[in-house]
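A protein chain is absent from this complex, but the other protein chains hold their places.
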Amino acid sequence: MPFRLEARGRRSLLWAWLSPVVAVAGTLLLSTLIFAALGKPAGAALYTFVLAPVSDLRGLSELGVKAAPLVLIGTGLALGFRANVWNIGAEGQFILGAIFGGGIGLAAGDSEGVWILPAMILAGAFGGMVWAAIPALLKTRFNASEILTSLMLNYVAQLLLIYLVVGPWKDPQGYGFPQTRLFGDAATMPILIHGTRVHLGVLAAVIAVALVWLLQAKTLLGFKLRVLGEAPRAASYAGFSGPRLTWFALLLSGALAGLAGIFEAAGPIGQLTPSLSPGYGYTAIIVAFLGRLHPFGVLLGGLVLALSYLGGEKAQIALGLPNAVTGIYQGVLLFLLLAADLLVSYRIRLVPAPQSTIGSVAGGVT
Amino acid sequence: MAQAGGAERPGGRDSDPQLAVPLLQLDGIVKRFPMTIANDGVNLAVRAGEIHALLGENGAGKSTLVKIIYGVLHPDAGEIRWNGLAVAIANPAAARALGIGMVFQHFSLFEALTVAENIALAIDDPQRRRGLKAKITEVSAAYGLKLDPDQAVHHLSVGERQRVEIVRCLLQNPKLLIMDEPTSVLTPQEIEHLFATLRRLRAQGCAILYISHKLEEIRALCDRATVMRQGRVVAECDPRQETSHHLAELMIGKDLKPPYHLHEDAADGAAARLVVANLSLKADRAFGTDLKSISFSVAAGEVLGIAGIAGNGQGELMAALSGEAITAPAIIRIEDAPVGALGPSERRARGACFVPEERHGHGAVPGMSLTENALLSAWRRKALARHGVVDRSKARGFAAEVIRAFDVRSEGPGAEARSLSGGNLQRFIVGREILQEPKVLVVAQPTWGLDAGAAASIRQALLDLADRGTAVVVISQDLDELLEISDRIAVIAGGRLSSPRPAGSVTSAELGLLMGGAAPQAVEAHDAVPA
Partner (left out) sequence: MSGAALFTSVMLSVISAATPLLLAATGELVTEKAGVLNLGVEGMMLVGAVIGFAVTLGSGSATLGIVAAALAGAVAALGFAVLTVSLLANQVATGLALTIFGTGFSALIGAGYVGKPLPPLPKLDLPVLSHIPVLGPILFGQDALVYLSFAALAGVSWFLSRSHAGLVLRAVGDSHDAAHAIGYDVVKIRYFAAMFGGAMCGIAGAYLSLAYTPMWAENMSAGRGWIALALVVFSAWRPARLLLGAYLFGGITILQLHIQGLGIAIPSQFVSMLPYLATVVVLVAISSDRSRLRLNTPACLGRAFNAAG
C-alpha cells in the first residue's frame, strides 16, 4: 500500500466544509465523462443539467419547491444521524404524512374552513410520527435495528398508499386512474409568491432549519443527542437516556418527513397518487450527509440535490437521457463525499516502499 | 529443547554467554509518530538464556520497541541483528519464523474462538497445525499451564487467557520470548507461578525480554535490565545489584514523594455517606459477571479500596453505583436517602460523582471539546444549563477552572478531548468530578496506564478530597496503589465482595488469595496460622 492514514488528532474544520465542494465538483467532472461516453456533447449536456434549470426566476423558484421536501426531511435525518439513529424510513413516513393529512383534506371535500389546512398539516406530522414510532418502539423495546425495520416499512407504506388510491379513496370521476380526487381550495397549500409554485412548505422548510439549528446548537437536548451519537457509553454515564433520545430523534424526523409528505401532496401535486415521492426519503439521506449533518448545510445540500432532480428532468427532455441518471449522480455524489470526508479526520501520508523485506532471511531460518 | 530444528546459531555453543554474540541486538532504532518520537536511537542486546528486563514508565517507548522486534511496526532507522546477522522483520510471521514469540499486554486473543483456534491462528506452517489439540495438552501439562483446547476464550479468566498466549508461543519453540507487562492483571500467587515458568524456560536456554515498570518484580526475576525514558535508553544494569529506589530514579528521572493523607482515624466516628446493602445484579453484557449480595459502607473522609482482577464484577459494580444500572431504591443509599432506583443525573444531584475506568468514550467524549466534556457530567451540579438551554460561557469557565486547578496540559477549553495525553485527560476527568465538591466519589482504575508523576498527582488529589470530608471509593487492580491510599480494603472476586479490612492490617498475599477467589474464611484461617 503506497499510502498511510494518519489521525489528525482533531477534525479539520477546513476539510469538513471543503469535502462537499470537492464531492460536487468531482460529480460534475465524472458526469461530463459519462455524457461523453454516452456520445452526448459534454459541454451542452453539463449546461442542460446544471445551469439551464436555474437560468430564470421560474427555474429558481422550482428549485426551492423541489428542495423544500428534501430540506425538511434532511434536517430531521441529520439530527438523528448525529445521535446514531439511522432512520432510513423517511420515504414511508413521507407517504404516511401524505395519507394522514390527505385523508383530512379528502374528508373536508369542498367545504371552506380555516381549520382544514392546519388540521391537515398537524395530521401529516402525526402520520409521519406514527410511522417512525414503530421502529422507535422496536429499537428501544426489542433492540431491533432501526435501519432494517424503518426500511421495510417504506415498502409497506407504499403498498398502503396504492391500496388507498386504487381502493377506497379512488376518484370516482378519475377514469379509473389510480388517484384520489383533487383537494379543494381550502385544503391546498397557499402559494407564497404569485406566479410561481412556491408554497407554504418552502417557508416551513426554512423555519424547520432554523428551529433544529437552535435545538442542536443551544439546548441541552441537542447536546445530549450529539453525545449519544459520538459516545453512547458516555451518554449513559452522564445520565442521558438512550431510549428516550432515540424516541425523540425518530419522532422528530418522522414528523418532519410527514410534514414534507402533506406539503407535497396538498401542494404541487394536489391529490394522492401512487408516485407521490421520486425517492425524496432516500435522497434526503444524501442531503443530510452533504450538509455535514448541520441544519444550514442541509439547506444548501437540499438545493444541490434539488438541482439534480431538475437537471435530470431537463436532460430527459433535451438529451433523451433516462431519468435514472439522477440516481447515478446522487450515488456518485455520496460516494465521493464519503471518500473526501476521510480528509476531515485523517491526513494522507505517502509511504516510501519498505527498505527491504525479511523474506530471504526468515526463509533461511525456517 | 527450545531450539527449533536445523537453525544455525553462530556462537550458540560458546560457553560464556557474555562473550557470545547476542541473540538479538538492536542498534540505533528510531521510530517516529506524528506527534512524538517513540524510539530515539535505542540500543539493546539480549542474550540466550537470560531474562532481560526492559524497564520504563508508560510512554517511555517500550511497547513500540517490542512491536518493532515482533514485526508489527517497522523502524524508521536503525538495525536489528539476530545471531549477529542483520535482518529486517517484515511482519509477525517473519518474527515467528526467526523464533520470536510474544505475549501481548492487551491480549491478542479472539473472544469468540476456542483456545485451539486461537493458537492455530499463530502457527504459520500448516504441517504443524496437525494434531494441535494433543500438542496443546502436552505443552500445557509439561509447563503446568492448565488449558482446555476446546473452550471458548470468552469463558476464560484473565490469568487463563495469558496461559493461552504463553502456550501459543511455547508451541513454536521460541528462542526469544517477549512478555509485555505480563503481571499487571495477575494475583500475587499467579505471578509466582508465571515466574516459575519463565525461570524454567531460561534454564532451557530461551531468552526472555520482560517488559515492566514494577521494580520489585524485575529485581526478583531478571538478570539484566535496560532502562528507557522518553524514547531513549538511559541505563543498563544488573537489577539484582540495584535498589528499587535507584531503579525508580533511573526510570522516572526524579524523586517522587509518597502521597500524603491527613488522618487515619478520623473516619471512624464519621457518619456513613454511602451504604450498599445486599446488592445483587445480573450482568447486562454477554460475558459480564453477576453481582452477588454485595454490602459495604463508606464514611465521610474515608477511602475504601476495592481490589480485584479485571472482569470479576468491577464494571457491574461501577454501573450499579453510578446509576447506569438500576436496582431497588433501598439497596444503595447516599446520606441515608435511597438512590438505588435513580439514574446517574439524579445521583449527582444528591452529591455523588464518578470516574469510570475507560476515559475515551465513557468518562469523556473523545471528539468533543473540554468545554463540552465539562458539561457532560457537571451540567447539573454546576448549573451549566438553565431551562434546557446551555450556558456556554459558564461551561467554558468551569472547564478552564478544571484545567487550571489540575494542571491539565491542553490548548484550553476548546481542545478536543482526544488531543490530550492519557494522563492529562485523566486529570481533567478527575478534576471535573472533584471540583463538583462531591459528598461521595467513586473512581475506577484512577491511574491505569499513567506515568508515575501523573499517577501520584491523581492519588494525592483523591486523598485531599477525602481529607476535606468526601467518602471515596477506589476500584483498582493495582494492589500497591490501594495499599498506599486506602483506609480499608475489600476484594471483589466472582461478583462477591469480601468484608473490608483496615489497610494497615492486611498483606498483599492475603489479598491475592481473595482475588484468586478463595473463600474469605479460608484466608482468615491462613492468616491466623502464623499469628
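Labels A and B are assigned to the chains in the order they are written; within every chain, residues are numbered from 1.
One rule holds in what follows: a contact is a pair of C-beta atoms (placed from the backbone, for glycine too) under 8 Å apart; a residue touches a chain by one contact, two chains touch by 3 or more.
These numbers were taken from a predicted model, which means no experiment stands behind them.
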| item | value |
| --- | --- |
| Which displayed chains the hidden chain touches across the whole complex | A, B |
| Sole contact to the chain not displayed, among A:193, A:214 or A:324 | A:324 |
| Residue of A:42, A:60 or A:156 touching the missing chain in the full complex | A:156 |
| Chain B residues that touch the omitted chain in the full complex | 71-72, 91-93, 95-96, 104, 107-113, 117, 120-122, 126, 129, 284-286 |
| Where the missing chain touches chain A, by residue | 1, 4-7, 86, 88, 134, 138, 141-145, 147-149, 151-153, 155-156, 159-160, 162-163, 167, 282-283, 285-286, 289, 322-332, 334-335, 338-339, 341-342, 345-346 |
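Definition applied: only the chains that are shown with their structure count from here on.
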| item | value |
| --- | --- |
| Rounded Å distance, chain A centre to chain B centre (Cα mean) | 46 |
| Chain A residues touching chain B - in the complex, by the definition given at the top | 6-7, 9-11, 218-221, 223, 226-227, 230-231, 233-234, 236-241, 347, 354-359, 361-363, 365-366 |
| Residues on chain B engaged by chain A in the complex (per definition of touch) | 4, 7-8, 34-35, 71, 74, 82, 85, 87-91, 93-94, 97-99, 125, 322-324, 343-348, 354, 356, 358, 360-368, 372, 375-377, 379, 385, 388-390, 415-416, 418-419 |
